[in-house]
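After the structure tokens below, expect a handful of questions from me.
Yeah, one chain of the complex is gone here, protein chain that is, but the others are all in their spots.
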Amino acid sequence: MAFRLTLVGKNYQMSESRNVRWGVIGLGWFGEVHADNLAEMPDIELTALCTRRPERLTDVADRLDVENRYTNYRDLLADPSVDVVSITTHIYDHRDIAIDALRSGKHVLLEKPMAPTVADCNHIIQAAEKGGGLFMVGHICRFDPRAALAKEAIEEGRIGKIISMHARRNLSRAIGRMVLDDISALMGDGIHDADLMLWFSQAKVSSVYAQEVHPGQNKYPDAGWSIARLDNGAVAVVECVWHLPENTPYAIDARLEVIGTEGALYINCGEAGLAIHDAAGVKMPDTMYWPRPFGRYCGVLQEELRYFANCVRAGQAPQRITPAESRATVAWMAAATESAQTGSVINF
Amino acid sequence: MAFRLTLVGKNYQMSESRNVRWGVIGLGWFGEVHADNLAEMPDIELTALCTRRPERLTDVADRLDVENRYTNYRDLLADPSVDVVSITTHIYDHRDIAIDALRSGKHVLLEKPMAPTVADCNHIIQAAEKGGGLFMVGHICRFDPRAALAKEAIEEGRIGKIISMHARRNLSRAIGRMVLDDISALMGDGIHDADLMLWFSQAKVSSVYAQEVHPGQNKYPDAGWSIARLDNGAVAVVECVWHLPENTPYAIDARLEVIGTEGALYINCGEAGLAIHDAAGVKMPDTMYWPRPFGRYCGVLQEELRYFANCVRAGQAPQRITPAESRATVAWMAAATESAQTGSVINF
Amino acid sequence: MAFRLTLVGKNYQMSESRNVRWGVIGLGWFGEVHADNLAEMPDIELTALCTRRPERLTDVADRLDVENRYTNYRDLLADPSVDVVSITTHIYDHRDIAIDALRSGKHVLLEKPMAPTVADCNHIIQAAEKGGGLFMVGHICRFDPRAALAKEAIEEGRIGKIISMHARRNLSRAIGRMVLDDISALMGDGIHDADLMLWFSQAKVSSVYAQEVHPGQNKYPDAGWSIARLDNGAVAVVECVWHLPENTPYAIDARLEVIGTEGALYINCGEAGLAIHDAAGVKMPDTMYWPRPFGRYCGVLQEELRYFANCVRAGQAPQRITPAESRATVAWMAAATESAQTGSVINF
Partner (left out) sequence: MAFRLTLVGKNYQMSESRNVRWGVIGLGWFGEVHADNLAEMPDIELTALCTRRPERLTDVADRLDVENRYTNYRDLLADPSVDVVSITTHIYDHRDIAIDALRSGKHVLLEKPMAPTVADCNHIIQAAEKGGGLFMVGHICRFDPRAALAKEAIEEGRIGKIISMHARRNLSRAIGRMVLDDISALMGDGIHDADLMLWFSQAKVSSVYAQEVHPGQNKYPDAGWSIARLDNGAVAVVECVWHLPENTPYAIDARLEVIGTEGALYINCGEAGLAIHDAAGVKMPDTMYWPRPFGRYCGVLQEELRYFANCVRAGQAPQRITPAESRATVAWMAAATESAQTGSVINF
């Protein structure tokens, strides 16, 4: 595909090279997944990495042969060899880093959730509106063909008007233990399904109620359920339990069902086409999001990264997911958290 | 099995015949299913039928060769050739007929839900305590091997302490249209899962919240979601949508997932082992509840009827489901209905 | 159901009691399952047990409170308190015991496969034709609602003319190790699917080819595949592997798919509606064949036993499965065994 660089809309900073040059800020587990994928993708060059942990930085940068290494993200933002940054830090660092990155003129791909509060989201969005770069929150599920084809079927009217939706996104408690000091199950994963539901229905949240359960020893609750009434009359229910048995066969038990007046659709990401029964039990590995057969990544994360790279090359603001849509999911999950803590219904 | 009639507990009215003689009050669709099953079962004699509709009475009674026919249920209750009555009328008739039946000394198998309100349930339970017969509400799912084996696994501690439960019981809108003038989806079907959840968890409801959607033209809402907090800390969520597409492959899309601290279990009654793809589409017929291969019923309903017949023969009050447990499910679903109407959380 | 004893067809030996009195010859694992089920069924009386192992006899008979106990099956056959015998011995004992039982005038329910060879089947069938009792081979799958409803759909023409069938019936190697000294996977389990396929298609086998694999240490091969051409032009393929991992989640991975000119149907007995995930892994217990929730059997085996009891009471030869049909499945599997041993195609 020969990109014809037609600069439309924003005045962005694109280097003369056709390769999009990318930096990653935050090298936790998922930051490394970003880096690994970027390093393997055509038309993209992974040029810079940043983490506060020097040893981690050396490990990852050596392995991926990245020269520009930073322990202070501001230094990476000042690096002219970077066009785009992935921000893959903890959610509580999202606001400040994203704002600084946007002010620096970089294109910013910020991991979800955008921020812990709607107020923080607003600050980020203001910075994005003023900044010279493009901005997208990484709502990866919108790039999942299962969800995207579902969205198309809904747009074509195949299931009529949406009445009821349920989403589940459950994980092993082994994963829960690693993550639940940083974020709750509902905020961490419910955000995905809140987004898909609002995307599918093109509706707004009218009211939110939630319950959380906290059987673990971590800071945030392991399990949460939120039920929202939408302004089109539909009910939308999100289930996140990060407390499946450690030997659960599910890499992730993620499902989403949408019932409309004329039809219904059923997304099942929990059973993704491969079950391995061995001496250790049953495992159903990820085959769609970032599988790595023969040491080479493929899948939905690359589709997301490719999409943003194409937006950058074309100088076009991302349409697949907008900052305002990202903020709406934070609004829902923040309200759900409040509801779970207070026991009351939150009206929008 | 040679029953040894050891009269324990209650002083009941058992005819000398070893056959349990049964009458059915209410010959709607499900009353007829009761009658048909009873007519086929060993050790049971279907001796009487009652419906207010004379033509319907003649049709069913002729077909099943039943001599004692009544259009007034009180006449059936006065019939000495009846040991047990199935009450399969509309829910709003349950209270009066059940009380009269219990006062008459008959053994009473009352279809679920026991009654529309807890107050009605209390009146029925009082009559049952004073009456000479045994009393059970027909919570058929407790006789489903999938649910019963799940209960055993939970009792054995295999999944630890329950954290989160979700149940779905969705039906074609074609069925919805036939039933939704008599009862809501949540009251009509949620009652099953409320019961299973309280049975599995041995917990009590602490609070209830619900949302209903009413896309159809019938009296009651087609779709309802209820989320309950239980007194053991678990969250229990019930989904009932009687608005699946008319050509839905599901005879019933009924599922129940239970996540505990040590394990999880997944019941799937929606996919029951047979899918038929023909010119009309995909159908997954009932193979478990009351399938009728070669014109002869088998399945879970017969297990329930057999269980109650055995209780009657043995003179032992049913243990599988008690009236107080039945009442607890009505309490939940009545609160859910109130919550859906008021938008507020109902605390118990 | 009041049985009206209209003696049609055969002159059978029915005791005056309405209870059908049953004896079991052979108390291996499945003989005990027969006995347990019979002991729990209404209208049936378990009156006699026989095994060559005196301790086993005492154990089972004591537990089930059966008075008439035999170590020589001929003594049981001489017992006038027995109307029906289940023969649940090893396949190599089937011929002689079945013939003696039929000559004694008992009604005989013989476990599948009828016998190891067609010649043996012929001898048994001759004895059945001369004997005074009814005779049925226990092809339990014909009483499985999933298979029976499939058969009805086929008879109704919903899938047109059958083109292709595949059946799988795979088991843990833990079970294999217990059984493979008595019978091969193909003869032991393939017989079920051979029967269903011939029943569904109403066709005859034209040619048979097979391959077996023998990775285990037992006498007979653990795994076998047989492909038959039927005289209606369809291909029918049977897969039996008794070498799944010991911790396989499947109680039995049994499936059967039938593709016709106008439709297709899919039977899945491997996933039977309940999955339990606990510390030991994933288990999907039997919920259909002889589940035993709360210590009480229900399911398809009881349907089979009930069917034969009803035939006995009514004095009517079983129609659901005839001896000639049973023999046809032995013919197929015996030919498959020969093909696997010789490497050549067996033409019928």
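Miscellaneous remarks
Note that the chains are named A, B and C in the order they appear, and that numbering of residues resets to 1 at the start of each chain.
Here is the rule we use: a residue touches a chain if its C-beta (ideal position, glycine included) is under 8 Å from a C-beta of that chain, and two chains touch if they have at least 3 such contacts.
Keep in mind that what you see is a predicted model, and the values were worked out from it rather than measured.
Across the entire complex, the residue among A:126, A:268 or A:342 in touch with the chain not shown is A:268.
The residue touching the chain not shown here, chosen from C:164, C:202 or C:341, is C:164. Across A:24, A:39 or A:134, the single residue that touches the chain missing here is A:39. Screening C:118, C:178 or C:213 for touch with the missing chain picks out C:213. Interface residues of subunit B facing the missing partner chain: 244-245, 247-249, 277-279, 281-282.
Residues 1-2, 19, 39-45, 145-146, 148-153, 158-159, 262-269, 271-279, 285, 287-288, 291, 293-294, 298-299, 303, 306, 320 are the ones on subunit A that touch the missing chain. By the touch rule set out above, subunit C reaches the unshown chain at residues 159, 161, 163-164, 166, 168, 170, 207, 209, 211-213, 215, 222-223, 225, 227, 229, 233-235, 237, 239, 241, 243-245, 248, 259, 261-264, 343-345.
The rule we apply is simple: only the chains that are shown with their structure count from here on.
At the interface between subunit B and subunit C, two copies of one sequence, more than half of the residue numbers in use appear on both sides, so the contact is built from largely the same positions. Relative to subunit B, the chain whose mean Cα position lies farthest away is A.
Each chain gets one centre point, the mean of its Cα atoms, and the points for subunit A and subunit C are 54 Å apart.
Averaging Cα coordinates per chain places subunit A and subunit B 44 Å apart.
Each of the following residues of subunit C touches two or more other chains: 277-279.
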